[in-house]
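Missing here: one protein chain of the complex. Every other protein chain is in place.
Per-chain residue numbering starts at 1, and chain names A and B are given in the order in which the chains are listed.
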Amino acid sequence: MNDQMVIAEDDAVEEFRRENQTKEIWRRFKKSKGSLVGLFLLVIILLLVIFANFITSYDLAIKQDPSKILEAPSMEHPFGCDNYGRDVLARTIHGGRISLGIAVLATLCSCVVGSLLGAVAGYFGGVIDSVIMRTLDIFMSVPDILFTMAIVVAFGSSFTVLLLALTVAFFTNYVRLVRSQVLNLSEQDYIEASRAGGAGNARIIFSHILPNSIGVIIVNVTLNVAKIIIYESTLSFLGLGMPPPQPDWGLMLSEAREFMRKAPFLMFFPGTAIVLCAVAVNFIGDGLRDALDPHLKS
Amino acid sequence: MYIYIVKRLLFLIPTILGIILIIFAVMNVTPGDPGRAILGVSARQDEVDALNHQLGYDLPFLQKYVNYIKNIVTKGDFGISYFTKQSVFDEIWPRFVLTIKLALCGILLSTLIGVPMGIYAAVKQYSLYDTIPSLIAFFIASIPGFVLGMVLLYVFSLKLNILPSYGAKTIRHLIMPVFAISISAAAQNMRFTKSSMLESVRQDYVRTARAKGLPESTVIWKHALKNALLPVVTQIGLNLGLLICGAVVIEKLFSLPGIGGLIVDRISFKDEPVIIAGTILIAVCFTIVMLIVDLVYAYIDPRIRAKYSRTSTK
Partner (left out) sequence: MGQIANDVILDIKDLTVIYKTDLETVRAVNNISLSIGRGKTLGLVGETGAGKTTTALSIMRLLPTTTGRILNGTIYFDGQNLLDFNDHSMQSTRGRLISMVFQDPMTSLNPVYTVADQIGETIKHHNTALSKGEVSAKVDETLSMVGILPSRKNEYPHQFSGGMKQRVVIAMALCCEPALLIADEPTTALDVTIQAQVLAMMRDLRNRLGTSMLMITHDLGIVAQTCDDVAVMYAGEIIESGSVEDIFTGERHHPYTIGLFNSIPNLETSVKRLKPIPGLMPDPTKLSNGCFFAPRCESCLDICRESSPPVTSGGFHRIKCHLCGYDGR
């Protein structure tokens, strides 16, 4: 038997193991009914949001109709009309585009920025680590919302600014998480071994450390999506989110608050939408955590 | 131990210097100025410039930074609001007290509800005492505080008319706001306590305790609980940040004069003295709570206690 064959065999075993692992994760994920319900809910919500234009036109969400102000739900307007006579169904569905779009983008941005900083801090250590971590300490000793508000108020509200603000508020989690992962993993023997084998820093980070911490990151990303959905709606509710007349769930709730007595249905629909999304994502996140990290559950 | 506390408090100084620097920097790079904000769009540019000069806003960024710190250190003076011309401290203090009152009540309530329920759910794992409260907590953790607040407002003020919907005059005024900010923290506490407890129950020393013949109640309440509480204590401390965030929104919803709302309002006027002083107060409060958390931690865990006294004798 020559070496070539041994290596080929190892690769096949490795591939088999990976495939098995994916299957195993899916099997464990499937086991909890909650995560399946969450996945189902999320798929429906995503379909509604992605194909929003086929369901109802964006014009309906913006067009004001003075004759229909605060009209209760009916056949024509299943969710009723708001204080400007705009169709609430159209606003809710199109609002999802903005709310969820920002949430997903902000999660990705904060994850990338935070993970990179964390990986750098953990891997290089020393002065770089101290600088990053002490700055982070300052960030963390002020509640996120103050920074976020400062950014939004200072630059004026728009999609990009909101994205920036949410990224700033959420990247700190990932710095700490990835840094501790890197510190843990760096002590593992196989990292030592690959360093001894002459692998460079970048190679070690990208081919050993990141793949091994990806599970924890994925779980955190999912759980953070829910937090960001909630946080974004909170900002919009405070008037720091998307500028009107854009439909956005938090903004809709903020407007509905004025008419709580006359038209309580106005707060029902966007409120339910936010909660459903957060529940769905949280269910999936919980399922993923149990599936990827079996020792956390007995 | 005392040296450790002093060290932690000393670390507040660079933190606060950093915060002030960041806020000045953000204010400096973002468009707009207090003169324009106060006088309005129709005012002439020279009037605006004159007002900015009078307020000291047009000084170079670093000079403002140094002056500000010098005033605090030498005179204990947090400055005068650009906007209301009042002493910043007098303006902020009562609002700060209200926000802290809300947040501390929130911590208390969320701990009292969440932690015992989490322990109970872990002890009775897979029974109805576990599954139903866990499911409820799961849903509550997915509801934004302000949505919950709106529902409370709708039910208790509009429909049942038993609680006032705005203001902060009496305890009754604070019932709904405190509930609205603490319920989701309580749900999180419960979930966290439960998983920490389940982790602790699996440890070897719990098995040792059983092997000694101790009754199950002693095993759980003495041996498993004390260890399980360690991470929970940290979580409760971190809740403060969450609750202050929640307080900003809830204060707006229930029209309470808190510090969050004040800072939000003044950001648009670039009222630097108020924004900075407010942020510093919150940061100091946050740091003190985290310090208390660490001390409680040391009280519970002899290993941490040993570490602190070691570092302080060095």
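The rule is simple: contacts are C-beta pairs under 8 Å (C-beta built on N, C-alpha and C of every residue); 3 or more make two chains touch, one makes a residue touch a chain.
Since we're looking at a predicted model, the values are computed, not measured.
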item: Of B:7, B:124, B:172 or B:207, the residue in touch with the unshown chain; value: B:207
item: Touch list for chain B against the chain that is not drawn; value: 203-205, 207-216, 218, 223, 226-227, 300-303, 306
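Please note the rule applied: only the chains that are shown with their structure count from here on.
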item: Length of the line joining the C-alpha centres of chain A and chain B, rounded to whole Å; value: 23
item: Of all residues in chain B, those that touch chain A in their complex; value: 14-15, 18-19, 22-23, 26-27, 30-32, 138-139, 141-147, 150-151, 153-154, 158, 195, 198-199, 202, 241, 244-245, 248-249, 252-253, 260, 263-264, 267-268, 275, 279, 282-283, 286-287, 290
item: Residues of chain A defined as touching chain B within the complex; value: 34, 134-135, 137-138, 140-146, 149-151, 153-155, 226, 230, 233-234, 237-238, 240, 253, 257, 260-261, 264, 267, 271, 274-275, 278-279, 282-283, 286, 296, 298
